[in-house]
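This is the structure I have questions about; it appears just below.
In this view, the complex is presented without one of its protein chains, the others remaining in place.
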Amino acid sequence: MLEQQLVNALSLGCVYALFALGFTLIFGVLGVINLSHGAVFMVGAYAAEQAVAHFALPLWSALLFAFLFSGGLGLLIDFLVLRPLRARNAPHLIPMIATIGVAIILNNGIQGIFGAQNLRFPSGLVSDDSLSLGGLHLTAIELGIILLSFVLMAVLLVALKKTQLGRALRAIAESPKAAYLLGINVEGLFYLTSFAAAGLGGVAGVLIGLYSNALFPLMGQPMLHKGIAVIILGGMGDIRGALIGGLFLGFAEVLSVAYIGSSMRDAVAFGLLFLILLVRPKGLFGTLQERKV
Amino acid sequence: MSTALKLDSLSRHFGGLKVLQDVNLEIPQGGIFGLIGPNGAGKTTVFNLITGLLPPTGGRIEFNGQNLAGYQPHEITRLGIARTFQNIRIFKEMSLLENVMVGLHAQLKYDSLGLLASSGLFRSEERRARERAHELLSWVKLDHKATDKADNLSYGEQRKLELARALATNPKLLLLDEPVAGMNSSEKVELMIEIRNISERGYTIFMIEHDMRFVMGLCGDIAVLNFGRIIARGSPDAIRNDPQVIEAYLGREDDEVTLDATGAAA
Amino acid sequence: MEWFDNFWSVYSNLVLTLGTNALLALSIYLTLSCGMLAIANAAFMGIGAYTSALLTMNYGLPFPLVLLAGMAAPAFMAFVIGKPTLRLSGVYLAMATLAFGEVVRIALLNTESLTGGALGLNGIPQSTQWWHVALALALTLALLWRLNRSKVGRAFESIKEDETAAGLMGIDVAAHKMLAFVLGAAIAGLAGTLNAHLTFFIGPSEYGFDRAVDILTMAILGGIGNLTGPVIGAVILTLLPELLRSFKDFRLVVNGFILVLIVLFLPKGIWDPARFTQWFGRKGSRA
Amino acid sequence: MSAPLLQVNGLKVAYGHIEAVKGIDLELHEGQITTLVGANGAGKSTTLLALSGLVKKAAGRVTLDGKDLTKMAPHKIVSSGVVQVAEGRATLTTLTVRENLELGAYTRRDRDSRARDLDYVYGLFPVLKERAGGLAGNLSGGEQQMLAIGRALMAKPRVLLLDEPSMGLAPIIVQDIFRTLRNINQAGLTIFLVEQNVRQALKIADRAYVIETGSIVLSGTGRELLVNPKVQEAYLGS
Partner (left out) sequence: ADIKIGVAEALSGGAAQYGVSIRNGFQLAADEINAAGGVNGDKLQLIIEDEQGKKEEAINVFKKLIFQDKVLMVFGPTLSNSAQAADPIAQAAKTVAFGTSNTADGITSIGDHVFRNSVTEADVLPETIKMAVKKSGVKKVAVMYGNDDVFTKSGYDNFKKALEDLKIPVTTTETFAKGDVDFKAQLTKIKAGNPDAIVLSALLAEGAPIMVQARQIGLNMPFIGGNGMNSVKVFELAKDKSDGLYVGSPWSIENQSDANRKFVVAYTAKFKTAPDQFAAQAYDAMNIATQALRKIKLGGDLAANRTALREALPAVKHVGATGAFSFRRATDKAGKPAGYDAQQTAIVSVTKGGKFSIEK
């Protein structure tokens, strides 16, 4: 049983990580806690569901479609909401409040259009059945999520660490003004980040929608709560942190169900989070950015 | 003359970086004491250790005979040490008057009950604080801007505000970290006069500065820090002529860069 | 006065909710004014609500006593968790307080014999009168107004701007943060108590993440430069959904749009005296 | 004299109602050091920020070699060769020293010469080489100033704008910096220098402007202004 639980924990952790990647990317570069990320995640899932239902797309093109659609939505949100706030030098919690408004619009808009009932992807998009590996059960979609979250993290990590684009993004993250002075197209990279992060959110929406077999207008909200915990646990804006934080939460939840009791699951997970913050005030990977006196 | 501040084999490391190593320094009561040294020598770190923002890795600090180990920054301030910062740290969103009144915090004698009961004490203490704040602002010639937002001050004015705010904590020892950075010569001269006036009111001043005219003009006694060690200590004249100091810090005056004839093309 | 009776019979709950929401917005304003993004206020509200409701229902204590207990319990809780938590800064503090809130919510769910679990407590006597809410709000405003004008208020503001510099002004930063946190918790508990004795029923889901974010939104949207902002924010956020009833299925969409527009065009919050002077200044110069 | 490399006509900048720069004209000639001096709050930094496109110009025109930069986006201005070392240095404290320098070359496509330029900068400021892998935020003030200049040089600018590079530096370093500036200028770089250290600035400048509350009040060669009695009284404190 323990082995199966560990597998469960790994896949749940990767579910959280997959959601958290885009979320943390936005925070890392734009410095905005984007509370509409859960809604964008949901819209990505709905967009792909509609595309699959109407055009019978195969999985890979459904994912691509979700990436582009959500990405476009992210771009639009950036252009219409975040960019004007940047230009006005809004105090730092203001963009977050604006994204709450965006989330309300998207959640209720989708509900107005598609109703509050659950939907699911047509069966056959991927197999529902699980592979049995030496007595351990794992579905194709779980395997996909695990692989994808590791691959995405590695790609993002290398891109941020080793490429000039990555350095530029980190420069923007610290000081847009300094970045301008270096000739970095700051606005352009803000758009790019918003696009990519939202796109990742959409992909996560599809995969997690497939994983849980349930799409509903508020499906992003619980994810968002967990996502916030994950990226803070990992250290805000840190890509490794998103994965480690996700895995941590996944393992904490699954193991507390297995050994403590499922009604204590969230208390254990959040209690641990609380304790970790007391020991590591900037999360697991947070660097102390205390400015010099 | 008694000792105001005593650093006793003070050290501070950051990871492997030994920023201060066995620094011994005694600063007498009264007068203006200077600390100079190359960039990165550890001068600001000395201030950070004195004010309790960083704990030392080794050694001890005594202020008027009292060991400062384990004291919190606000407790050290209440003991009578105030400072300004190399990168200005005023409260930008507050008015000048409020900035200085924050400095008076510990001296206001009303408690939270008086605050609620609208007692006479509350009002008289607040009035006293306001008057004192105006007085301090007038010391640095900023009283006419008392109700302006601090953020709207020019750089030089912000430095002066920081000075007034530090004085408000009623210090015996005033630490100034590069007080004239970013000022032009005539502003420097003006501030020089103000600092001298302050010193004459009985404050002991300990300052870091890179402007040699300013330091040499104000300080009777100067120490030079290089790579975390004191390499010289003495009068301005002695320091000016110390070969080690010239080598590490001052350079040669005649070395001042000019546009020589060949460079002046065009 | 017939119109008033009519108005009151329809809208009394709405008006009193405005009052309790204003208290909640003020409770978070207090910590924000000290530079702390602490969002345990929903949890503190819940602790106040449950403590007071249980005292009323199980022991029949008189309402004034219950109110006191409803403030004291969350204040005590804040004091206990404040010590380790308030060292955190920014979003990390937000997260720790949010995590605390989750733990409180789950504790309420799991202590079924006392709290009724997910089913909540029902049949709470309706002891809250309109003037209780009015008085609570007036006293809170008066207290905070006085606080703002004192050395404590200045200390809060300086801590918000620069903690290190504030410490070097002789301000005990940790103690002041604790004061703001505990006082904020007490005010949230007061709101929770008043609310619990108004609506017959309380349940754990009312004190979760959504409520925490709601409270924060009210304060920020209104503006946290002074006391007026949070109150206005609470009023607007409470009334908006009511005013938009005619939009039916899409009313929350419209609600969201309005929220975004307010933020876009009034990024410092609705109540921003600096902008008012700017407007009047501009008018003056035109004239 | 040849046409100026960078020309500024009637530049105005306002913050809200306050006009910080009130219609100034400047000319920077190729290969020269031009300096702008003035008291605190006179509008020097504002002028530089306007040239880099970081604050909005209320009026006026900026051209580089005939090309109009007035409405250009900041990153385009950098790619056209106008690079600024800002007041306060704008060090990227969470990146390493080396990463800061590499970002200096962000607008450039010629990857090969980047390594050579890095060596050149390390040659100018050896301490940067020692600390290359460390976080830039842990450098002392003076070290950060060196990093900022080095980083700007990595962009291979045509015009280098410097906002108070001597601020907070030890005398020996100030001399170093000015010597370095003269050297890189002699290697052909056009420099626009804003300074409080008026004496030093005037000494190395070919051309100088004095700005007071947003307006140019004096201009001439560095040497002319150095001996100008008004300048001596107001800025040299003698």
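Per-chain residue numbering starts at 1, and chain names A, B, C and D are given in the order in which the chains are listed.
To be clear about the criterion, a contact is a pair of C-beta atoms (placed from the backbone, for glycine too) under 8 Å apart; a residue touches a chain by one contact, two chains touch by 3 or more.
From a predicted model like this one, the values you see are computed outputs, not experimental measurements.
**Student:** Which visible chains touch the chain that is not shown?
**Tutor:** Every shown chain touched by the left-out chain: A, C.
**Student:** One chain isn't shown here. Among C:L14, C:V80, C:L114 or C:A274, which residue touches it?
**Tutor:** Considering all chains, including the one not shown, the answer is C:L14.
**Student:** Of the residues listed, C:G167, C:P204, C:G223 or C:P267, which one is in contact with the missing chain?
**Tutor:** Per the contact definition at the top, the residue touching the missing chain is C:P204.
**Student:** Of A:S70, A:Q111, A:S149 or A:T193, which sits in contact with the chain we cannot see?
**Tutor:** A:Q111
**Student:** Touching the missing chain, which residues of subunit A?
**Tutor:** 1, 4-5, 8-9, 11-12, 15, 108, 111, 115-120, 123, 128-130, 132, 137, 139, 208, 211-214, 216, 218-219, 221-223, 253-254, 257-258, 262-263, 265-266
**Student:** Applying the definition given at the start, please give the residues of subunit C touching the unseen chain.
**Tutor:** 6, 9-14, 17, 109-110, 117-120, 122-123, 126, 199-201, 203-206, 241-242, 245, 248-249, 251-252
Following the convention adopted for this analysis, only the chains that are shown with their structure count from here on.
**Student:** Report back the single chain whose CA centre is most distant from the CA centre of subunit A.
**Tutor:** Between subunit A and the rest, the longest centre separation is with B.
**Student:** Which whole number of Å gives the spacing of the CA centres of subunit A and subunit B?
**Tutor:** Going by mean C-alpha positions, subunit A sits 47 Å from subunit B.
**Student:** From the C-alpha centre of subunit A to that of subunit C, how far is it in Å?
**Tutor:** For subunit A versus subunit C, the centre distance works out to 29 Å.
**Student:** Taking each chain's centre as its mean C-alpha position, how far apart are subunit A and subunit D in Å?
**Tutor:** Centre-to-centre distance between subunit A and subunit D: 42 Å.
**Student:** Can you pull out the residues of subunit A that are in contact with at least two other chains?
**Tutor:** 291-293
**Student:** For subunit C, which residues are shared contacts with two or more other chains?
**Tutor:** 164, in rising order.
**Student:** Under the stated contact criterion, what part of subunit A meets subunit C in this complex?
**Tutor:** Those in contact with subunit C are residues 33, 35, 81, 84-85, 88-91, 93-94, 97-98, 100-109, 111-112, 225, 228-229, 232-233, 236, 263-264, 266-267, 270-271, 273-274, 277-278, 281-283, 286, 293.
**Student:** Applying the document's contact rule, which stretches of subunit A touch subunit D when the two form their complex?
**Tutor:** 164, 167-168, 170-171, 173-175, 177-178, 180-188, 287, 289, 291-292
**Student:** Within the complex, which stretch of subunit C touches subunit A?
**Tutor:** 37, 84-85, 87-89, 91-92, 95-96, 98-100, 102-103, 106-107, 109-110, 164, 209, 213, 216-217, 220-221, 249-250, 252-253, 255-260, 263-264, 267-268
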